[in-house]
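A protein chain is absent from this complex, but the other protein chains hold their places.
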């Protein structure tokens, strides 16, 4: 509860280590533009990771986020391209609504069917991607088709900080507050920690799980809107394969894959770490054939380091505690 | 050569070709009616191939055949094999394929030819012995020369340049890069130096990051060449919103639709590409000519491809579409693909 | 009704699911034979069976791993790395027999790395194998780069694509079928199989019963690696092409087939007959739909829907029959 989360410290340590190492090799890695780029790059993954965290905490998983992102990105871009006059907030809302509908579908199938989320969302991963392809029919929406102000969202900064990064931070903070300080948020942990006990305690598990998927879907929809704004070029393949990255970010961020423990700040740090790995490799000009191998190795190193720190801290706690901390 | 062999193979000729359509080409042979033409791109729903499909469709309509496009939703050789097998089963007359691997689809393609199909490759070739013709969108030399000319002009003939490629294992990319290096070795380009080659894997985010990495590791970079549409669009998008806009030149291969915005805002001065629709159009016509006996694929044969005019088969059964088109602020709006 | 987790109503439903799946498979085959031109030919059957080999082969050890409650997502990358190494060794002049053996041994080694991370360091298998998924694929590119090695001897490539039993069945399929039968006996009628189910349902109770949980899992990962290596050899020879990207994305197909076969992603439940039916159903459907010129988008939608149905259908069956529930 109020104890410091050693798990987050682990990711943070890995992140700082990576940044320090890269900056030592190339000081321009810490230039203002560079940091801005890093934050901007991490924004979309962070938003997705925040939604995924909520789902994973309940001992579920949402593999369909990449496809949802693709659908929402294409939907938003298509709307703006065919109806250039659409107000931007309305377009964004459209994207988020697409995501929310997908999330609601996932949640309903899983909670009413009482079936494993991994299977359902693996199914919707295929179905939604297929739907996006059918919709796009090979079309691509390009920067020239999109209104200028929309594209500007992707690069705008507020006080030197990219708007997208601020948005992602706001999402993370809001979700963190909910998970940490509200009864319904804590119930998500309870459901993931021991579903049987949650049922006995009268926790409305079905409703909470549907909420979690709805949130994850909506955030994936939002990520789709951000994606369209940032890249300006959208076709039906947007976000393909993103699900593994998101899951990796969440897991690297210390969220237990079988639910019940972890935090959204940890997941956000995980997303930042993964993005940072990509940027560092580009800056360090690592041999391109080695890059993917190094990414994999660094993921392993990060979760390994995290585990090491956690057990070390736990062991120290056990050793410093009184022999047996309670008397009859 | 994974699929069932047996029937055609025993009688098949030695290395160098699959079973050749017998005898001589007859340029005046009538076009066979009801030809079934199938396009098998690297990946369906890819905008580039969607444009190429449009050309193929138009051509097929001209000779009154039936057209279809089939293919995997992810670019892999193995799934192409399974689609080739399907086409074989269906008795397709013309298979126009852009191969994901020069060797892996060979067995299946040869089976298809044994079963009576003609095989035309376009955009990305297989080994020469497993197809009848290759429609080359532009010779590698042409592509490399155009790219070098464009970037040299934009940076004023001197400075550091970098290349943002697709995947490190994309064969045509690597050929172009090698030829560009050769081209730059000429005295005229003595002041231009390639300082880095980066790979954006044809992914938006990766291309962004690699562009950033290039700019960060090479403060004096004067220009970037990205001979891949995804990379060029991503790099343009990144530059247009960064402090480097206008300071670093950018060119490469891209579609007018993707880059219109950036040409108009000055991020990209000019870039090049062939017309994918023409590529598909030519591939379909070549296939029909083969299937009707107007062509055998031998060097020196000529045929007429609808409104594109006459083409000649070069060495190794290659037909070149022509040099790439260069687009700039004045011309980019004339195209829609 | 209280939302009790769908635990042990297990065996009976599962058996019913198996038979339902096999019945569906027969039905689909029959329908395709009647409705789709060119489906019911000997040549197409061979195409179909050959397409099933790689998925089927890899699905076997993955089934065993999933039954113990773990997962291996790195199988396709292992396949790719083994294929790449095979190509590299072949061009550097090793005899092919030795190359094949080395590839399989390498697969086992890669599996051992997974096993070490999972059982030795106690990291979640999903996270570890997402890491090695990237790492092994990256190493494959390091080994072979953009090259494709294609000049394998005709005798070998023909043997792999060739037929056995008087030309009736592809030889590779025969091998796979025998392996599947072996695995079925192992899983359903040996002490080891019994302990796998015990581990998957309750690893702690299994440990208290004297089952070497960590060691068992470790060797499962090793064998999964070895089989993936073997699948890499098959893939390389079948397509006569050793490439670093061979088998990319196969892991999702394998997981989909295993889940479709009724194996519980939470471990402890599943049958090998179900998995075999799952593999064949997926491959047959794809083949038939391709022959019927159904576009790739629709194929994805069908595959996804099938997965979703595969978990919803047995639930619906149980709900209809109202069998007793387990207390938890």
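Order as written gives the chain letters A, B and C; numbering starts at 1 within each chain.
The working rule: a contact is a pair of C-beta atoms (placed from the backbone, for glycine too) under 8 Å apart; a residue touches a chain by one contact, two chains touch by 3 or more.
Here is the rule we use: contacts and distances are computed from a predicted model.
Per the UniProt record, the absent chain's protein name among "Sugar ABC transporter ATP-binding protein", "Dihydroxyacetone kinase subunit L", "Segregation and condensation protein A" or "CoA transferase subunit A" is "Sugar ABC transporter ATP-binding protein". The chain not displayed here makes contact, within the full complex, with A, C. Considering the full assembly, A:196 is the residue among A:108, A:196 or A:257 that touches the omitted chain.
Among C:30, C:168, C:185 or C:319, only C:185 touches the chain that is left out of the view.
Residue positions on chain A in contact with the hidden chain: 1-3, 181-183, 186-187, 189-190, 192-194, 196-204, 256, 260-261, 318-319, 321, 323-328, in rising order. Contact between chain C and the absent chain runs through residues 1-2, 7-11, 185, 189-191, 193-195, 197-198, 201-202, 204-212, 268-269, 323-328.
Convention: only the chains that are shown with their structure count from here on.
Those residues of chain C in touch with two or more other chains are numbered 141, 145, 295-297, 299-300. Multi-chain contact residues of chain A (touching two or more other chains): 129-130, 133, 289, 291.
Every residue of chain A that touches chain B in the complex is listed here, in rising order: 26, 28-29, 31, 33-34, 37, 41, 44, 129-130, 133, 136-140, 142-145, 151, 154-155, 230-233, 235-238, 278-279, 281-285, 288-289, 291. Those residues of chain B that touch chain C in the shared complex are 1-5, 44-45, 68, 70-74, 76-78, 81-83, 85-86, 89-91, 101-107, 127, 167-171, 174.
Interface residues of chain B facing chain A in the complex, by the touch rule stated above, are 44-47, 49-50, 53, 73, 168, 196-199, 204-206, 208-210, 212-214, 216-217, 219, 230, 233-234, 236-237, 240-243, 257-262, 264.
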